[in-house]
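One chain of protein is taken out of this complex; the other chains stay put.
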Amino acid sequence: MSAAALSPAPAAPTRRDATARTARRYGTFALRRTGQALLVVLLAYVLVFLVLAAIPGDPISAQLENPQAGYTEEEKAQIRAFHGLDRPVLIQLLLALSQAVTGQLGTSLATSQPVTAMLAAAIPSTLALALTALLLALAIAAVLGLASRLLPTGRAGALIRSLPAVFLSTPNFLIGLVLIQVLAVQAGLFSIVEPESIGATLAAALTLAIPVSAQIAQVFITALDEAAGQDFAEVALARGLPPAQVVLRHLLRPSLLPTVTIVGLVLGEVLGGSLITEAIFGRAGVGTLVQKAVAAQDVPVLLAAVVLSALVFVLVNLVIDLFYPLLDPRLRGTEETR
Amino acid sequence: MSSTSTSETRTPDGGSAPNAPLLQVENLHVAYGATEVVHGVSFAVGAGRSLALIGESGSGKSTIARAVLRLLGTKDAPVTGTIRVQGRDVSALREREFLPLRGRVLGLVPQDPGASLNPVRSIGAQALEAAALVPGAHRREEREALVTRALERVGLPETERILAAFPHQLSGGQLQRVLIALALLPGPRLLVADEPTSALDATVQKQILDLLDELRAELGIGILLITHDLSLAAARADEVVVLQDGRVQEAGPTASVFAAPRSPYTRALQADVPGLHPDRFAPQREERDVRRPLTGAASQVVASQITRTFRTRDREVQALKGVSFEIPRGRTHALVGESGSGKSTAARALLGLEQLDAGQLTVGGRAVDPSDRAGLRELRRELQLVHQNPFTSLDPRWSVERIVAEGLNAYRVGDRRERAERTAWALEAVQLPEELHRRRPGVLSGGQRQRVAIARALALRPEVLVLDEPTSALDVTVQAGILEVLASLQAELGLTYLFISHDLGVVRQFADTLTVLRGGEVVESGTVAEVFAAPREEYTRRLLASIPAREGAEVPA
Partner (left out) sequence: MTTSALISPGPAAPGPAAPPVEASRLRVARRPLPPAGVLLSLAVLVVVLAWSLAPGLLTRHDPAIGIPDEKFTAPGWEHWLGTDHLGRDLLARIVHGSASSMTSALIAVGIGVVLGGLLGLLGGYLGGWVDSVISRVVEVLLAIPGFLLAVVVVTALGFDTRNAAIATGISAVAVFARLMRAEVLRVRTSVFLEAARLVGASPTTVLLRHVLPNALRPVLSLAILQFGIAILVIAGLAFLGYGDPPPASDWGLLVSDGREHLLHAPWLVIAPGVVIAVVVLSVSRLSSWLDQGRNR
């Protein structure tokens, strides 16, 4: 039993005091959450590094040991030392980490290019894809969610409620290939030869958006249903508010909190899913970079791409966390509740 | 409105037919799916009158209220019968035609004020939204003035602070006043009050009920009061309708129904209201006094100067401040108070579930020490607890027998056969039908579950039972059954009870001595007879006055 449960209604201190204290608490809360987020990214780097260190062999060694390449022992040692391959794994980790913190991500084992340059070249394509996909997913989810509440119940409602599960069960490579077949080949709406064109980007984004929208829609619909079952919704209806307005004014805001949370979480699906989507549509983004790095056992590139995804994921979710108090007044001025 | 209505009794919108009651319900049937839950209910409420629908859980009273306000999904819950509002048949109206009646003619005062306002929007935003539905309130200033006036009317003068607040920042009583104010805004003719005070403390309950009475007298509003509380209905309603399983058992003017109940159900219901029958358990207690007269021996339970403070980051709450009481062997002592009075903390401390900052608790001469695990384990063979809510205190995945036997197995009492016998004995002592012994709690009613919880506590044959509001989650008829079992067990086994309660009516029936707590301090203590006859403290007097039963008791029973 908490003390708060025993106390009577909160005493009302002066408004200014309360606001100052709330702001101070929010400051500490924000700082601590940011610290936690950065720690998580750091640990993710360590984890991925260690997992990838388990790969037997690497392209450099394979090349060096090839007798036809004709490297001298001295040259071999030099090249190994350049890539840091001659040291124990833990030292390699510490070195790589200390450089990564300053933004130096090393050199590709496969192409000998700086990893940062390769990422910089790939990011715009993925960014365009991911943002478009997220916007499309939000739009689809919003339509499905509102339709589930505003349309009369019955066959149409049941159909709308069953759509997310169907969307979610369909493999995105199937969606992508069918879209190419129908939209590009048969309807000629875009050309597969120009993967970065607007039409192709939209089709790729739709491929990515469909399963993602399903997750958002499911959470949104459930949250709306839950809000609709609350006393305040019934009381608002009894007060004479038209049903559609009850949905818009009373159900929407309480439903945003879980929905925003899921939007942050599905970002992971967008980033992960871009791997397959980029492969299908032939886009030169981070996903394709990852795929090439996997094929070439190019550890620095793979590591950098994966940790970058984790960084984006963690930062976006951090921002969402920090926004909660705006959405729910009950979270203002109180300690984090998780 | 539309001219498609064929109703003959239809009157122009807003006007009322002379002599027609505000609300007239005839032969109402409601079904949930294939199961009919309301069977042919009829009643009428006049202007400035109040009618109470009385019934226990499952009686259909809330369903009727929702049918009147048309808040039941028409597809899931088909409603048949006639509902007339101001003489106009509204049962055939389409949704769009019914909308203007909601709020403007029929208002709702909900059951749980804490859940009835949107938690993420300020009171001001919701109040202005409600004011915007008032015909003629076009400008923002007009709406603000309406809201301010309504809030002042319901006894919330600090309107600015209230409007700026979010629901979680106000108390239950304040929220209920806000909700009444919002319901009043469009000037409704009838308020449906669905258990308007069951979520509130006793003293606040009285204030809210008084407010509703005033509004009825002043504005001529009719009130349809939904309640499970017979004494509340007796005190506040002109007429009552007693419901059981969706059927009207009895209806008529309050005075005559309570003076001479005709149906057996009403008689039984009335007999079970604690406030009306202070001597309900007198036979069991007389038997006890004969079989186990009070000896001069040391008290079974002693609390001396117990003190407990909860600390959070920015404040301290003193849950107990130097509280003392004693319970003689084989008797019942009640700790009485409203929420936050410290009564539950005292009970938990006695069980060793809560550390004390100062003071001492002894049971049978042994001190309770939460840090001494072995000592606590020994102590709990002698001292058991019955929790407040039987819907959460039983593991849903265990059978009744297994639940009751758990303590016997844990303490390795006797052999297998002996444990089975003890389990059967405990279940028989609480009169739980044998066919339920192998079932899980999910199929049991609240009363049956609480009997299981008591049997679990009894199985170890303890000397002392702590009863933490053991009937507050149950209907009155069920409550009476549970209390009767407990009273008989005391006579038979000589059990000592520490009885935690907020209900003074039950305390008068059930306890020998009591301590009244407020904010962690003892306000008053003594024998039940003394305190009820002559309360010395103002707070106790207010508590006593807040039991509707005492006013209801004036009605000859």
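Here the chain labels run A and B in written order, and each chain numbers its own residues starting at 1.
One rule holds for everything that comes next: a contact is a pair of C-beta atoms (placed from the backbone, for glycine too) under 8 Å apart; a residue touches a chain by one contact, two chains touch by 3 or more.
Predicted model only: the values in this text are computed from it and were never measured.
*Asks:* Have a look at A:L97, A:L174, A:I198 or A:V319 and name the one touching the chain we're not showing.
*Replies:* A:L174
*Asks:* Write down which of B:I208, B:A453, B:L514 or B:V528 is the residue touching the left-out chain.
*Replies:* B:A453
*Asks:* Using the document's definition of touch, tell me which of A:G106, A:G240, A:G273 or A:P325 contacts the absent chain.
*Replies:* A:G273
*Asks:* Touch as defined at the start, partner being the missing chain; which of A:A23, A:A81 or A:V166 qualifies?
*Replies:* A:V166
*Asks:* Mind listing the chain B residues that contact the chain we can't see here?
*Replies:* Chain B touches the chain not shown through residues 32, 35, 37, 57-58, 62-63, 73, 76-77, 351, 353, 377, 380-381, 384-385, 387, 389, 392-397, 406-407, 410-411, 442-446, 448, 453, 456-457, 459-460.
*Asks:* Mind pulling the chain A residues that touch the left-out chain?
*Replies:* Residues touching the hidden chain, for chain A, are 36, 39-41, 43-44, 47-48, 51-52, 54-56, 153, 157-158, 161-162, 164-166, 168-174, 177-178, 180-181, 185, 215, 218-219, 221-222, 225-226, 228-229, 262, 265-269, 271-273, 275-276, 279-280, 290-291, 294, 297, 302, 306, 309-310, 313-314.
Just so it is clear, only the chains that are shown with their structure count from here on.
*Asks:* Per the centroid of Cα atoms for each chain, what is the distance between chain A and chain B, given in Å?
*Replies:* The separation of the two C-alpha centroids amounts to 48 Å.
*Asks:* In their complex, what parts of chain A are in touch with chain B?
*Replies:* Residues 1-4, 6-10, 12, 21, 153-154, 230-232, 234-243, 249-250, 253-254, 327-330, 335 of chain A touch chain B in their complex.
*Asks:* Could you pull out which chain B residues touch chain A in their complex?
*Replies:* Residues in contact with chain A: 69, 71, 73, 75, 95, 99-100, 102-104, 106-108, 110-112, 115-122, 126, 129-130, 133, 161, 166, 168-171, 174, 179, 182-183, 186, 192, 310-317, 319, 340, 342, 344-345, 348.
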